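Contents: one structure, followed by commentary.
A single protein chain has been omitted from the complex, and every remaining protein chain is retained in its original position.
When the chains are written out, they are named A, B, C, D and E in that same order, and each has its own residue count from 1.
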Amino acid sequence: MTQAAFVVLALAGACFAYRLSRGPSLADRVIGLNGFLLVGMGALAVHAAHTGIGSFLPALVALALVGPISNGMIARFIERLGG
Amino acid sequence: MSWLVPVPIVLPLVGAALSILAGRSRVAQRVISLVILTTVVAASVALIIVVDRDGTIVSNAGGWAAPLGISLVADRFAAVMLLVASAMLLVVLIYAIGEPGAERNHVGFQSVYLVLAAGVNASFLTGDLFNLFVAFEMMLTASYVLLTLGGGREQVRAGMTYVVISLLASTLFVTTLALLYSATGTVNMADLAVRIADLPPGVRSAFAVLLLVVFGIKAALFPLFFWLPDSYPTAPSPITAVFAGLLTKVGIYAIIRTQTLFFPVDSRPATLLLIIAGATMIFGVLGAIAQNDVKRILSFTIVSQIGYMVMGLGFFTVAGVAAAVFSMIHHIVVKTTLFLSGGLIERAGGSSRLTRVGAMMRDAPVLAVLFLLPALSLAGIPPFSGFISKFALVDAGFASREYAIVAVGLVVSLLTLLSMIRIWAGVFWNPAEEPQDPVASAPAATGRLGGPVFMVVPTAFLVACSIAIAVAAGPIYAFSERTAADLLDPRAYIQAVNAR
Amino acid sequence: MIGELLTLIGSILVLISALGVVRFADPLARMHALAKASTLGLLLILVGAAINLSDMNDITSVALAGILHILTSPPASNMVSRAIYLERDATHTNDVIDEGAVTLARYRAGGSGSSA
Amino acid sequence: MRSTTRIVWLLVFWLLAWGEISAANVASGLLLGTALLVAFPPRRRPTRARRVSALGTARLIVYVIGQLVTSNLVMAREILSPHSRIRSGVLAYQVRDASDEVLTLIANIIALTPGAMTVEASRTPAVIYVHFLFLHDVDEARRGIARLERLVVAALGGPSPIPVDASTSKEGST
Amino acid sequence: MLVILAAFAVAGLLLVVLGRRLGPAAFLVAAIVPAISVVWTCAQLGAVSNGEVLSEHTSWVGGLGLSLDFRLDAMAATMTLIVSGIGVLTLVYASRYFTADTPDLGRLAGLLVLFAGAMVGVVQADHLLVLYTCWEITSVTSYLLIGNRYTDANARAAALQALLITGAGGLAMLGGFVLLGHSAGTYRLSELAAKVPTSGPTITIALVLVLLGAFTKSAQYPFHAWLPAAMAAPTPVSAYLHSAAMVKAGVYLVARLSPIFAGAAVWRPSVLAVGIVTMVVGGLRALRQQDLKLLLAFGTVSQLGFMMVLFGAGTPAMTTAGWILLVAHAMFKAALFMVVGILDRATGTRDLRYLPALDRRWRWVEVATVISVASMAGLPLALGFIAKEATYEALIDRPFAGSAFVAAVVVSGSMLTVAYAIRFWWGAFVAPRRRVKTHLTAVATPAPGLLFVGPALCLAAASIVLGVALALADRLGTAAVRSLDPSAAPVHLALWHGLSAPLALSAITVAGGLILAITDRSIQRVLLVGSTLPKGEAVYLSLLRAVGATSRRVTGIVQNGSLPIYSGVILATAAILPTATMLQKWHWPGWPSIGALDDAPIAAALVVSALGAASIRRRFSAALFLGATGYAMAGLFVVYGAPDLALTQVTVETLSTVVFVLVLRRLPDRFERQSSLQRRAVRLGIAGIVGVSVFVFAIVAAASRTATPVSEEMISRSVPDGHGRNVVNVILVDFRGLDTLGEITVLAAASIGAVALARVGHRAAAERGERDAPRPAVDHTASSSHTVVPRIVFVDVSVQVIFHVVLMASLWLLFAGHNQPGGGFVGGLLAGSAFALRYIAGGMAEVRRHARFRPWTVLGAGLLLAAAMAAFPIVRGGAVLDVASKSVTLPAFGTIAMSTAIVFDIGVYLTVVGVVLMAFEAFGDEREEVRA
Partner (left out) sequence: MTVLLAATAAALFAIGTYLVLQRKLSRIIIGIGLMTHGANVLLITSGRRGDAPIIGESNSLSDPLPQALALTAIVITFAVTTLLLALAYRSWLLTHDDEVEDDVGDRAVARGLPLAEDEENTLTTSSTSRDSAP
């Protein structure tokens, strides 16, 4: 089942990557990148559960903390730039 | 005495930190830098005496013996480079302080300068290839900052070229480190020396060339040097002086160190080195002749002079490497001096373009002397140190029966003379042809010395140093020979590092 | 087992939202779709992982990540939505109603003090 | 929030991070939390002290989880089905308890649930602008927000008279 | 000898530096040292004439066989006397030649002394390289002397020409010397004869190179052009350098080496050929000159060729003749130059067509002229006559193959000498008087004073005295010739050789010269032959131009100023050279495994996002793609088992995005220009080469691994010795703490640079106010000068809540780092992110309000902490960065391990926080600066 979760997450990642590369607006790319990050967080959690090793959980915590920061910055940026 | 070894690295860093904290007081910053760099010079003197007497000293950072930790290794080569470099850094600092210029007043200047010092010193002392990368980065990052501190248009353009090329070189360095670790499982240099010998011959030779290219960018070898003449001349003179004197030499140092330490005779790229040396000399000096600006001419001659050092290495004989080491010592001092003189010229004439200044013989005879002596030395005119260096190379070349490269070297020295004479004639004899650039700074009042006392005196001191190198050429060359013997037989180095 | 199942369900939710991000036509709609992945999907995965993990420290770490995520991700997605909304071309939206049009107009006119 | 609340909150976080309740962890957490609050004092606003209600909070959480599940189902159907039910629009909603905390909590909870998204908020007047994806019934949508507001205010211990204070209104932009 | 040379050097330098105030008297002061040299040499004459040799040796660079070897034998003594003696006379003459208002006489006098010293060094050197050293010093000083009147473009050009030609010859000579030294095993001139082989290709090449040096220095055809050009120098300089001293250096060298190498196949033919051509060409050109000084210059060229012939033959008799000519030429030529200078000073011209007639007060000048001219022409009673006689006598015996031809040419050349000698005297004194008779334009030209004429008269007198009282020079001459060639017979200088063949030849010579002089105008057409020969100037000029043009063309191509091309060359070199080297000893280790399935999505993500970054034509989106690549890298770190890396990568990537946003928001979003297809093809080509070589290298390098990595030991010692379970962190703060120290230094320096660059415009304003010290953290005035960022309620409040949490998390990562993923870096980056949150909420004003400390302070404190932790153990006598650990057991808390490593890591943490704050300081302000 874990393997299936990985595959599903990989597919989701591919979808987000599609949005990231196609855009068309900067906001769309931000959405894609954001989704990409979420898939990463999910994969980290699944990985930890799968191996039983918690070494990567600090990275998960850090991602939860800093991921929104780039979002916020870019949002401020879009606000100035438009689209 | 092993406690002395890390001092030239750590002390400037403590100084840099203090300097950042002392940002509100320029005086305090200057005192910090002067005290720190003077101490480092003293430490370097002590080191070179001890190393020459007792042999290589190893200090393991953190107390972790190689290959676990980072070994700092002071052998003759490192010690002599350290001494010359730290002396230059101190003298140029005095010059920079003596120049009443706005850029050097930036709150960050002193601290970044100390970082540069630490990086240069660490590059010489480290016995670990990855730490060498870090040392390079310290030195380079500081140099990026110093180069662009003024933020002028030319500086920004030059800074782009310089930073981008340096970054490429750094990326290649990391890549090489990755590949080396992949192949050997270590980054300790003494350890690498042992393990590289076990690699297949093709891989070994390839790594030799790869390292040559990586450091060749920093050292400004053909065809990797183009960035240098575009970037160095835009910095303020004391900065260019340090760059010219030290940074390329750190690259050459790394080339000599790695080629002699890592690679057994059969995988050293001797012929390639000689070809590169010839091309570097020729293209460098042709570039110098084609230029019209004091700093640009001097920058191109850096390149051609680097060719001489590579040529010495390319012989892979004691005589050749000794000549290369002697050349490095000579060139660091003389090139620094020339750029300092060039700075004085620019200050007194209001420009460094040959067409905009002229007939300065009358108003600034002191500068004429301060320029002419190192210029003649650079061109290898006896009895100056440049002649000893040139003769040592020629001698080594004939002993190795490499007549072609020697001939190139001799012709290039004549062309070097021509380029120096073009500066001399353009600045001190010819009348100025173009009117002063109205935007550029007007010629500064120079006084009897041709410049502020604290700029002229350090320059004069370096001129005296370069003459002293010629007078004391006997012992210095003997030292270079001992250094070369050490380098070509690295067993002592490896043993010293691995002695737990 | 239950942990793995939750993980899988969460992953599928993430995938569905990813499909939405691909399918939806305008950025705000895509933003809505993303919110799905970022909330329930990820939380289910985290819960599933927490169930599967044995070390207490690891479980608390996962919990922490979840709490922090709930705490930090809404304001960020609000900001992105806000940016999209404020910068989009008001005349070309599919919205049936836009009570914020006035605000929008004022913002565009620089009444908010923005220097954009 | 009061300083003590903040310190406790930071301590909880600290203990979760270390994953172990020990004397050393509690002591260090208290120490560092206090140090942080002293070094970086939060800006004090002249807001009335609230008494957070445990029951209200629980009810709010249950409501949010319910919303989360239902809205996710709606969204999944929309994504997976070939026909689009999207009928989007922006509503402006005047919040009665115009404190920053309430406003923020409402805005953030709306963000958590797919189908609705805060796109702008202003302090004076206390209005939030919400973008709905399935705006088939405007009044129903407004009622949804109002319900949320009530739950939030109950959880935070309101309602309270709105203290109109100069500094806040000056800083509020939109 | 060394003492006297040092005296020359010191006196010269002192005069250059301090002689400014002395005026013309500087020359008299300058004459002291050469006078001492003369006196000293005279004192040695007795011994030297007996064949004794004085020598001195001082070591210089032992390792290179360089030592300061000097010797004084009779030949050296002769030359020293000429150089110093004429030096004294020239300096005395110069003190009258220059008027007091001429600037920089001290420098001129000093340079002359330096030059004289170097010249004495050349003749006394017993070491080839010492000789070379002095030789080059004469070149340089002559450059400065010729160009002394630097306002004159001719002077500058002539100086350069002299320097380049003699410099080039000098370098050839250096090569030749080193080859000789290597063949002989010694650089000692006095030992060379015994040790050097005289045949073989090496020796041939060496000799050719040495001769090149000698020919250029002694102005032999076709290298002679610099000498006439050098007449732009002040006349005293010409009188000295270009008659008596410098130009003799090449002749002297040939004289020294001839007896050793005359047997070598290359030596005699080349020296004789060059000497003969020079003699004739010089003579022909001299006949065509109107400028007296140029006439003398070409005469000198001719005479130097003559001397080359004499010394180059290498037979004892010819050498003897050469020695006499050497002495005679020094005297008459120096005297004649002085005369020209006197005329020039008094009349303002040197052109023999315009010289005015001179009255009786000028008779002493004319006497000196007549005697010197007679000596030059080889008329009886003068020393020059004896030289010529000796030559003819030496040649009549046909000592070597082709000597008859040589004799014929020497006779013709000497006729030319007679002719231009007459032309000189006639043109300077007789013709003007005749013009006066017809045109009545006599001008009363004031006669020169005693010190002005004296030196020329002295030299003329010496020409006669030595010519008549030959015995004076007999012993010295014998000894000198024998010091060159021990097999030489004693020299017997005689005024009268009897009615012999030489006398007849002398008579023919004089007669022929007279005829040439009389038929001057009618044979000009014949003389044009001289000017149709390829000219040295032309060769020199075209060479110089070629060098200039080549340098510009080559540099224009190579150094084209374009960064993409530089990068392309560097990358292509870095890819091709090593790979090609590897291919030379090619050994393919075989393919490794294809790869793990886990990696595939990550690899795909990496490549896709990288491609996106490359293909998108919008700045910010490209940055986003780079960010995506970074996050994918973090994924790779996860599957490879590198949690610290993953953690660092995501935080760094986030902050990078923040910085990108801060900077890119100012730049236009779209890239405009699309480059040509061709350029893109080149780029793709280089990219492909780089990719392929990376691929090959990666596989080959990995397959070459045999040894176990050093990290095994790190793993095993991490817990017991490093006191940490997280090996990576133990490496970073302990095993390889020095790397980390360097790395935070890089961070600090880069952030300082960023602030400096981004805030250039602010500095001027700051300078006025608070001397550009970094602005204080709480700056309430700042917000007024910056645009207020629109506040968003929900962001404000959320940030209020999250801010401390993020800081707390950063502290957790900092302190937990030693045992789990984390550490100072990540902690610092996370703390920095907390301030990024503040920035998002309220811009720079908000960051400044909450940062509490100046970024500089945080940065400095962090760096200081880390550096002090590194330095402190040294003070205690340990190694740098030596970590001290101590376990403390407290009641209720258990055992707590305290380690200085954590203090170091706190330093790292603070530095990183400082760096992030500095980045905001640099890029954070909303207001766009004025264009600087």
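Definition applied: a contact is a pair of C-beta atoms (placed from the backbone, for glycine too) under 8 Å apart; a residue touches a chain by one contact, two chains touch by 3 or more.
As the structure is a computational prediction, the values presented were derived from the model and not from experiment.
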**Message:** Among the chains present in the display, which ones are touched by the chain that isn't there?
**Reply:** A, B, E
**Request:** Give the residue, chosen from B:G159, B:G202 or B:G216, that touches the chain omitted from the document.
**Result:** B:G159
**Message:** Touch as defined at the start, partner being the missing chain; which of E:L544, E:I576, E:A707 or E:V801 qualifies?
**Reply:** E:L544
**Prompt:** Of the residues listed, E:R107, E:R156 or E:R268, which one is in contact with the missing chain?
**Reply:** E:R156
**Fill in**
Considering the complete complex, of E:A698, E:V801, E:A884 or E:A897, the missing chain is touched by E:A698
**Prompt:** When the complex is taken as a whole, what residues of chain B touch the one chain not shown?
**Reply:** 130, 133-134, 137, 141, 144-145, 148, 151, 153-154, 156-161, 163-164, 167-168, 170-171, 174-175, 177-179, 181-182, 187, 229-230, 233, 290-293, 296, 353-355, 422, 425-426, 430, 433-434
**Asked** What chain A residues would touch the chain not displayed?
**Response** 51, 53-56
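Keep this in mind: only the chains that are shown with their structure count from here on.
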**Item:** Co-neighbours of chain E and chain C - touch as defined
**Value:** A, D
**Request:** Identify the chains in contact with chain A as well as chain D, in label order.
**Result:** C, E
**Message:** Based on mean C-alpha positions, I'd like to know which chain lies farthest from chain B.
**Reply:** D
**Prompt:** Considering A-C alongside A-E, which chain pair is linked by more C-beta pairs in contact?
**Reply:** A-C
**Item:** Chain occupying the most central position, where position means C-alpha average
**Value:** B
**Message:** Taking the mean of the C-alpha atoms as each chain's centre, how many Å separate chain D from chain E?
**Reply:** 74
**Item:** Of all residues in chain C, the ones touching two or more other chains
**Value:** 17, 19, 31, 55, 57-58, 61, 64, 68, 72-75, 77-79, 82, 84, 86, 112-115
**Request:** Name the residues of chain A that each touch 2 or more other chains.
**Result:** 13-14, 30, 58, 61, 63, 65, 67, 69, 72, 74, 76, 79-81
**Message:** Taking the top-of-page definition of touch, could you list the pairs of chains it picks out?
**Reply:** A-C, A-E, B-E, C-D, C-E, D-E
**Asked** Mind pulling up the chain D residues that touch chain E in the complex?
**Response** 1, 6, 9-10, 13-14, 17-18, 22-24, 27-28, 32-33, 36-37, 39-40, 42-43, 100-101, 103-104, 107-108, 118, 120-123, 171-174
**Complete:** In their shared complex, chain B is touched by residues of chain E numbered 16-17, 59-64, 66, 103-104, 107, 129, 132-133, 136-137, 140, 143, 147, 150-151, 156, 160, 163-164, 167-168, 171-172, 174-175, 178-179, 182, 547-548, 550-552, 554-556, 558-561, 563, 565-567, 569-571, 573-574, 577-579, 581-587, 694, 697-698, 700-702, 704-711, 713-714, 717, 734-739, 741-743, 745-746, 748-750, 752-753, 755-757, 760, 763, 771-774, 856-857, 859-864, 867-868, 870-871, 874, 877-883, 932
**Request:** Can you check the complex and tell me which residues of chain C touch chain E?
**Result:** 68, 71-72, 74-75, 78-79, 82, 112-115
